[in-house]
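With one protein chain held back, the other chains of the complex are shown just where they sit.
Chains here go by letter, A, B, C and D, matching the order in which they are written, and residues are numbered from 1 within each.
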Amino acid sequence: MIDQLVIPLVKILIVLNATLVGVTYMVLLERKVIAWTQSRLGPMRVGPYGALQPIADALKLMIKEDITPVRADKWVFTAAPIVAMVPALIVYAVIPFGDTVNLFGREIPLYITDINVGLLYIVSVASVGVYGIILGGYASNSKYPLLASLRASAQLISYEVAITLTLVSVILVAGSLSMVSIVRAQESAHVWFAFLQPIAFVIFFIGGLAETNRSPFDMPEAEQELTGGFHTEYSGMRFALFFLAEYANMIVVASVATTLFLGGWLRPFPNVAWLSFLDVIPSWTWFLVKSFGFLYIFIWVRATLPRYRYDQLMRLGWKVLIPLAIANLVITGIVKVLLL
Amino acid sequence: MPDDPKAPEAHAPKAAVPAGPPDPAPPADLAPPAFLASLSEAIADGIAQTSYFVGDWTVVVPVARLLDVARHLCDAPDAAFDLCSDVTASDWPTRPQRFDVIYCLYSTRHRHRLRVKIRAAEHEGVPSVSGIWPGANWLEREVYDMFGVNVTGHPDRRRLLMPDDWQGHPQRKDYPLEGPGELLMENPIDWLKLRQARDEADIE
Amino acid sequence: MGQAIAFYTLSAFILGFAVLVVSTKDTVHSVLFLVLDFLFVAALYVLLGAPFLAAIQVLVYAGGIVVLYLFVVMLVNLKRSPEAHHDPHRRARLGFVLAALVLIEVGAIAAYSAGGPVRPAAPQAPPTAAATAVSAMRAVGNTEEVGWLLYTNYLIPFEVASMLLLVAMIGAIVLAKREL
Amino acid sequence: MITPTHYMLLSAALFIIGVIGVMVRRNIIIIFMSIELILNAVNINLVAFSREWQHAVGQVFAIFVVAVAAAEAAVGLGIILAFYRNKETVNIDEMNLMKW
Partner (left out) sequence: METPTVHHGAMFDTNELVLNMGPQHPSTHGVLRVVLRLDGEKVVDADVVIGYLHRGIEKLSENRNWTQIILLTDRMDYVAAATSNVGYCETVEKLMSLEVPRRARYVRTILCELQRIASHCLWVGTHAMDIGAMTVFLYAFRERELILDLFEEFCGARLTYNSMRIGGLPLDIPPGWDKKVLEFCKIMDSKIDEYETLLTHNRIWLERTRGIGVISGPEAAGLGLCGPVLRGSGVPRDVRKDEPYAAYDEMTFDVPLGTSGDTYDRYLVRMEEFRQSLRIIRQAAEGIPDGPIVGKVPRLIKPPAGETYHAIESPKGELGFFIVSDGKSTNPYRFRVRSPSFCNLQGLRRLVRGHLVADVVALIGSIDIVLGEVDR
């Protein structure tokens, strides 16, 4: 009973809450990092160094008036943020945050589940997330959101192809679709896959930026062009859901990148024996450190780069990233066959 | 909706209004620039008057010859006025030809300036020079909008700064300093109702 | 027991959403119900022990094909509803009659097989060499199993399918592009 | 106990709903979606038997069906777009000419 029901439920509870808290603090982190980049201080008023700012933001968004435009499609308008948020959250079910730990005499693995088709699950669930954006733009019954949502969906679908192709080459190296097995494969290969698959890693990083609508690919919400993007007409909690979904997706991309390319919960140089004193640090710490390093780069990029134009972005996706990913896949396959 | 005939009559111009700018003739010891000589050579009746004031040369041109003069000034190699830096007007309501329309020209090649001026009556058609200098397009629209100068042959003659349904031309000297909107303020509730009805019509 | 509950719940959702797909007036809502329907079908595949196919169902159907439908619905600007058009030659009732016929047929099959489940005495493995390899692979997992079959026994159909997709892609581009 | 018969009945019911959609609706997009429902009904059957026979070949065929569905959707929607551009309609009853 405990193993079947209680422990998974507790794990789900912890992961869900940690994600939501992580997402809100991700917003603070972004504001702070960008502020430092721009020689500002960022939020400073709420709590010490603005540490309670996310709570204030959440409160503000909750008590704000929730406006539905008169001619909006009410049901779809309400459903869209939920559709955007849910896939972003359920992806965490298969992400391994750490190795097994010993708690109260039980071996507890630090992931909710390890399914056979974990990676495929992530890809397919993420592909459903695009509905939130399309429907949000469509249901608002307004031109700018509609344009933005069409842009967004075309962008997401295009970059999904490139990302999936890089994942296939990782699967080829790891020999499994299970997230835990992929980490174990990196342990036994004594090397992070970022070094075995550098091209795939770079493509995944760029594709990840595009998939999460981050600068320089933030066309769908390009404020200067499309006022607010697909969520222009949203306010209050529904807007907050879109907002949180975006950051949750960022954390998903960072987690997946960490698991697939940066050795997941493994310490650096898992094969170097004299570094074994690093094992004292719990495995999930490594995971968090790597993920947040990745997220930091996301934010850094946003503060630095201008935005691509829509057609340039499509060109980059279809004419550069996808051919590169295919070439990488073919080469990986050939090398794998030759080595075996 | 060019001119509301009632509005100007209601506020007749004061007697003190002068009859026009002095446009002093150039001093005898100052030779006009060469392009003016060649202009009067090319178009015999092109220049009605030449004047010089604080360093600026101005030629007054008959309305009928405006396009010819403009074309010559733009194309002639010694003039080469390729930049029409301003088109504006001034209103002298006591004069029969009440409007001065002024074209400020500049040549990026020779770096000299010239003002071309025409005098036009209230409804007299002033040919548009936007075919010669495309940049005159908006400037002429503004002149039309503000003075009601009847610019003819303009590709896109709409009001520019004022709303499309505005009555009258604000820069005229006889334009009432309280606009139609202010007059309606005497009965604000009716005015608000009217405005709301209009806004709703706009939204629909 | 748990399986039965899962099956009946999923079936109810699948059929309910299917009915909504064909009965809803607003095309966009219809497309949305189609997505939900597909998601529940994917859940049914998980129940049937085919997680790989479930993932494919979500990825290709929900994440790909239906997005395409949504795009077309949004691009096609309907000034009047197609249902508003009445064609005197159309016999919509014929559809119901045909459907009823199919229903009767299915009912007949169900009644015929009601005596016992349509279940062979024992699973009869096809007598090919590859199939034996498959049974050897069975322990490894569903994905490997499907992959093995796809790339051995069904390699040619697989290649034909990829050709079909290529042709469809070219065809779609030619059709949708205004001028080439 | 859930037997293949149950799955067959479910599949048949879904199939019939799809058929009714095809026959009754006039919006060609909805008709296409009904066809997708029919294909899914087929897939449920295939997968159910795949489990019953303990053989993955059913799933392999289901994958082929998915591929065919993708191809059909791409070409079909392309035709709809091309048709719509010329006739401004997506009504199946108005698509009765060989040319337009």
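Convention: a contact is a pair of C-beta atoms (placed from the backbone, for glycine too) under 8 Å apart; a residue touches a chain by one contact, two chains touch by 3 or more.
Quick caveat, the model's predicted, so the values are computed rather than measured.
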Residue among B:Leu30, B:Val54 or B:Ala201 that touches the chain left out of view: B:Val54
Over the whole complex, note the residues of chain A touching the chain we left out. 34, 37-40, 71, 73, 138-139, 141, 143-144, 146-147, 215-216, 218-219, 222-227, 302-312
What residue numbers in chain B mark contact with the hidden partner chain? 16, 18, 21-22, 24, 53-56, 58, 82-86, 88, 90-91, 102, 104, 108, 111, 113, 115, 133-139, 146, 159-163, 170-171, 177
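The rule is simple: only the chains that are shown with their structure count from here on.
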Give, as an integer number of Å, the spacing between the C-alpha centres of chain C and chain B. 72
Just curious, how far off is chain D from chain B if you go by their C-alpha centres, in Å? 70
For chain A, what residues touch not just one other chain but two or more? none
If a residue has to touch 2 or more other chains to count, which residues of chain C qualify? 52, 56, 64, 71, 142
Can you list every touching chain pair? A-C, C-D
Under the touch definition given earlier, write down the residues of chain C that touch chain D in their complex. 3-4, 7, 11, 14-15, 18-19, 21-22, 27, 30-31, 34, 37-38, 41, 44-45, 48-50, 52-53, 56-57, 60-61, 64-65, 68-69, 71-73, 75-76, 78-79, 81-83, 85, 87, 89-90, 92, 94-96, 98-99, 102-103, 106, 109-110, 113, 117-120, 123-126, 131, 134, 138, 142, 145-146, 148-150, 153-154, 157-158, 161-162, 164-165, 167-169, 171-176, 178
Chain C to chain A touching residues, read off their complex: 26, 28-29, 32, 35, 39, 51-52, 55-56, 58-59, 62-64, 67, 70-71, 74, 141-143
Residue ranges of chain A touching chain C (in the complex, touch as defined): 73, 75-76, 79, 115-117, 120-121, 123-125, 127-128, 130-131, 134-135, 138, 146, 150, 153, 157, 160, 177
